[in-house]
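Here the complex is missing a single protein chain, while all its other protein chains stay put.
A and B are the chain letters, set down in written order, and residue numbers restart from 1 in every chain.
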Amino acid sequence: MTTTAAPLKNSAAEAEKSYGPLTEALLRLRKNKIAVAGIIIISLFLVMALFSQWIAPHDPLAQSLYDKLKPPVWDEGGSWSYPLGTDDFGRDLLSRIIYGSRISMLVGIVAVSISLFFGTLAGAVAGFYGGKIDNIIMRLMDILLAFPSILLAIVIVAFLGPSLRNAMIAIGVVSIPRYARIVRGSVLEEYAKDYVQAARALGAGDVRLIFIHILPNCLAPLIVQTTLGFASAILEAAALSFLGLGAQPPTPEWGAMLANGRALILRAWWAVTFPGLMILLAVLGFNLLGDGLRDALDPRLRE
Amino acid sequence: MSKFILHRFLSLIPTLLGISILVFFMIHMIPGDPAEMMLGERASEQSLKELREDLGLDKPLYVQYGLFMARLFRGDLGRAYKTNEKITTEIAERFPATIELSIAAIIIATIFGMAAGIISATKQYSIFDYTSMVFSLIGVSMPIFWLGLVLMIIFSLNLGWLPLSGRLSYHINLETVTRIYLLDSILSQNWPAFKDALWHLIMPAFTLSTIPMAIIARITRSSMLEVLRQDYIRTAKAKGLGPVVVYLKHGLKNALIPVITVIGLQFGILMGGAILTETIFAWPGIGKWILDAVYARDFNAVQGGTMLVATTFVLINMLVDILYAWVNPRIKVS
Partner (left out) sequence: MKRRALWWAIGLLLILAGMATAADPKVGGTLVFGRGGDSAGLDPAFETDGNSFMICDNIFDQLVLYADESTELVPGLATSWDVAEDGLSYTFHLRKDVKFHDGTEMNADAVVFSIGRMMKEKNVKFAGEPPAFPEKQPPAEYWLSMEMDDTIESIEAVDSHTVVFKLKRREAPFLANMAMDFAAIVSPTAAVKYGEDFRSNPVGTGPFKFVKWVKDDRIILEANTEYWDGRPYLDQAIFRVIPDNSVRFLELKTGNISICQFPNPEDIELAKKDPNLKLVSQPGMNIGYVSFNHTKPLWQDKQIRKAIALAINKKAIVDNIYYGLGQVAKNTIPPTMWGYNDDIVDHPYDPEAAMALLKEADFAGKLEAAGQDKITLWSMPVPRPYNPNGMKVGEAIQADLKKVGIDVELVTFEWGTYLKKQRTQPPEMDLFQLGWTGDNGDPDNFLAVLLDGMADPNVRTQWKNEDYHNTILKAKQANSKDERIQLYRHAQQLIHDEVPLINVAHSLVVWPELKQVQNFKLHPTASVRLHKVWME
């Protein structure tokens, strides 16, 4: 940390002289080792996700019953044709993990889009119009927040039926309140400011006010929340799939792979270890970036 | 103060009412007929009809909600479909297991999390600070259902140090009063049972504590750092007080406020984590029970269970708010 924090201050001081706020933030971000580590991890997963069919040595669904439960290459009996070993259907674990990154990234994107869109909408409307509308919306958010998110997601998935699509919807819905609260807070703060009142006096419509004048000013906390949202969406989707409520077999989803590997815990440690490790790494990547972004974008939290 | 508490308490009512409506209607719209599920392949129209009548499922939904609320006010959550046992009894039999697990987890998380946070803050930018913060980031990102399995492989399968699952070995007899086994064994001075229960508790509690521990470590560190920069700490140091006295007495006391808030909030997260932890370690608690009830479409059980968890969560939040206001009187006004 010594090496991170000291130059960070310098660069900040330097940046303030010559650059705009966004460039400044990016510069700070580049100097933040934690964020850089996060970006590297995420990029690796993105590459895996985008180029799965070229990177993966096998079809993730192809079964080869002769090669059931082969250990990883460095273990006795392992071979280079299955670098991380195979599962109980003789499917290549490495290929499944690579394709799994595609699903996890997709889950992140879809779930976060849902919560970002509805959360922003709810928060903006509540903050802008205030009064009864605000009261109703925020009360609703309180109700959603009164459940542990995984429990609410389980009930929603039970209601919609277990599938990857529904798991994504459930996870998206569950985190709407987080975004709504952030946006509402920022809107209330900005709304009171002179420039908004001025724009209003000049006859700017509500929609214009919200989208052109107010929302851009709460981008920073939203970006941080979105990044962290990716992390929790991936984690929660894996948990749902692990419980049999998300992606269904034979989909190469990490949580579902873990659930399958659980039955093999005695015979194939690799079928349990690697999918879990992937979940951890992907979630860690987004958490690292989110942390770094918070330091870089939110001057109040900076030391 | 009492006005604040009363106000805070009254504001719970609409929230709880909303929770009950949300829970009730969402659960009753879950596809799948509980009667069909219970009777399986052998169901006949006759037995299905009788069962639906017995479960009260033949009435319109709003009537069912009315009955549900009427019962709720009498403290009656109905009966579980599968066992025909009162939901309150079912919960009373399982909730203590979850409480034991959660409290153990929060204690582990608080002790280790705060210790790491305090040391990190006092030795900012040291190797310890660096490692503990990296570990806390990993902790926040941990899929605990995986961690549980990995711990099982290591500590039960390979090393054989800890029992695999359950709360008590079969050869141990324990008089249960509170159903919190550690407490029960202390009450009856049954030390072999105490040791056995403790041994069973370690792995699940540790697994469940991972995420809160990491969060507490981070909050303690940053709140400690902030306090340490304050003038009175410098004054205390200047007065020549030893570092331990300064950090623990003056620093920690003031850094505690945000930490307490966070610990309170972690209880909600624990309830969610308990579902996963209990499933893995065959811990007979409320989380596993709710999950089973969802699978079995046991509407009364899911309703009762989620209402309980949500209410507990809301109540703990309220307590934290009150505690916070009590420690920090400026809050009260807003």
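Please note the rule applied: contacts are C-beta pairs under 8 Å (C-beta built on N, C-alpha and C of every residue); 3 or more make two chains touch, one makes a residue touch a chain.
As the structure is a computational prediction, the values presented were derived from the model and not from experiment.
Novice: Among A:73, A:188, A:223 or A:264, which residue is in touch with the absent chain?
Specialist: A:264
Novice: Which residue from B:83, B:131 or B:235 sits in contact with the chain not drawn here?
Specialist: Considering the complete complex, B:83 is the one touching the chain left out.
Novice: Tell me where the left-out chain touches subunit B, residue by residue.
Specialist: 31-47, 50-51, 54, 82-85, 90, 93-94, 152, 156-157, 160, 163-171, 176, 279-280, 282, 284-285, 288-289, 297
Novice: Even though one chain is hidden, which residues of subunit A still touch it in the full complex?
Specialist: 88, 161, 262-267
Just so we're on the same page, only the chains that are shown with their structure count from here on.
Novice: Let me have the rounded angstrom distance from the C-alpha centre of subunit A over to the C-alpha centre of subunit B, please.
Specialist: Here subunit A and subunit B have centroids separated by 24 Å.
Novice: Within the complex, which stretch of subunit B touches subunit A?
Specialist: Per the stated touch rule, the residues are 14-15, 18-19, 22-23, 26-27, 29-31, 124-125, 129-130, 133, 137-138, 140-143, 145-147, 149-150, 152-153, 157, 225, 268-269, 271-273, 275-276, 279, 290-291, 294, 302, 306, 309-310, 313-314.
Novice: Quick check: in the complex, which residue numbers of subunit A touch subunit B?
Specialist: 1-2, 5, 34, 139-140, 142-143, 146-151, 154-156, 158-159, 161, 231, 235, 238-239, 242-243, 255, 258, 262, 265-266, 269, 272-273, 275-277, 279-280, 283-284, 287-288, 291, 303
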